[in-house]
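The complex appears here without one of its protein chains, the remainder shown in place.
Entry: subunit A
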């Protein structure tokens, strides 16, 4: 194994998904030499031209555009006293792999959190009587105001070609949009996607029950769009292959469609794939990084010197790299000292599947974000304090995919044999879902650290997740069960099956929930309780920036990608405007 030292660059970007590609293009546009290292393979649009992605087996079963557990496993345990076991196969979450990362296979629901979501601790202090919430809960505010972050949501949404219905334009509530959304400086760039039958039925029922449904905000473009980087995005054709698939129609915003085409044309940008970053190398005083060590495709150990290091891998792997590199003090859940690893959160889903003999939903006619949702049951919009729990959910009927292996069958249908076959033939295309996507709070003893037993192919310890459901989240599930039940009753199907977590549920690693893992290296105002400042800059090592879902102090009911895009763009601007002129901590405490 040769040791190779590469030519120094201004910025090395580790991971080429949304965060990495946005950082790369913004910093390259400022004239910096940017070199991106991506652990997985290259994935260009040519790889996804029709009909290649129209393949449920390859993409949804064999995880063709995901990283493999063999290369990227983590370990999981329920409590601090358990022995963790590795994710030998993916189940509850499936991180993407290669250029585009999880931004390639995402479902494309491009939605903002609410102003309450980003100031959740302030909301709790104001709305909840002391003692009503779990003592071990550790929610925090994001370290910025709505007004500060809003322009970056706006910018990212224009990069994606966001499609939807405006609900709040500069304080004016707009009919048909989400009345609970924070004020937008501009309307949605594009009109919403078309509604499928389930959307229409769900929206009508929700309205009758007094809720405020609106079309899912979508990164599958409803019309042709040219984004601020000059990339052209095509109108969605509802192909039905979105969530877990790359887009075959150049319609779903991804790092490829929205960023990489322009980025690749820049002379001061280069990237290397199958380049596995093992460690950030710090100077002796531990206050700055001098570059990263990675293993290249040929197995050589390379040192890439850089003035700025951006860790923009998936949330879990960003935290892993920080722990492996000695950046920031590791979190200790007993003393509550240390910052790297704290405030990990996942989220739960659930809902009802409704079966209608006489309705044809044509479920294969779909974009990932096809759907309607309402936000009436998210923090601050209903009486959570009176119910004794913190949190909420977006409640939606989506028709994200209609491929047959994922078809739902009514309760009582046998899982095999003649009964299964006849059930599939009778019921395929005759069901719709009403679903919840929930918040998930952070807790003192829910965290990430290095596993003492299991290692990766380079002999490094795997990242260990300590996580299980808490009473607060289970109470929320039970409350949502009632709300979804009322909607089901209103829709009056021939039959329905409900799926909600019971009060004694353990985290089930075998059933896919989402890939919305967050936290572990959170942004905040206080270096004692956060790893990063508001510009995603490490408090301890000022030339290391860590954009990603790792920065969220807890999980909200909105899908994370819009926020990851916004905080990354805000950080990139701060690097350009301030850090380059005066390298050092961007926030003084």
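Observations on the model:
Note that in this section a residue touches a chain if its C-beta (ideal position, glycine included) is under 8 Å from a C-beta of that chain, and two chains touch if they have at least 3 such contacts; residues count from 1.
Here is the rule we use: contacts and distances are computed from a predicted model.
The chain that is not shown carries the UniProt protein name "Gluconate 2-dehydrogenase subunit 3 family protein", picked from "Extracellular solute-binding protein", "Urea ABC transporter permease subunit UrtB", "Protein translocase subunit SecD" or "Gluconate 2-dehydrogenase subunit 3 family protein". Only one of A:151, A:429 or A:485 touches the chain withheld from this view, namely A:429.
Summary of contacts with the chain left out: across A:196, A:216 or A:466, the touching residue is A:196.
Contact with the chain that does not appear here is found for just one residue of A:207, A:290, A:329 or A:359, A:359. Residue in contact with the omitted chain (choice from A:230, A:386 or A:417): A:417. In the complete complex, the residue from A:91, A:151 or A:176 that touches the missing chain is A:91.
Although one chain is not drawn, its touching partners on subunit A can still be listed: residues 50-57, 61-63, 68-70, 73, 76, 83, 85-89, 91, 194, 196-197, 200, 235-241, 248-249, 359-360, 362, 364-366, 370, 402-405, 407, 415-418, 420-422, 424-426, 428-429, 453-455, 506-510.
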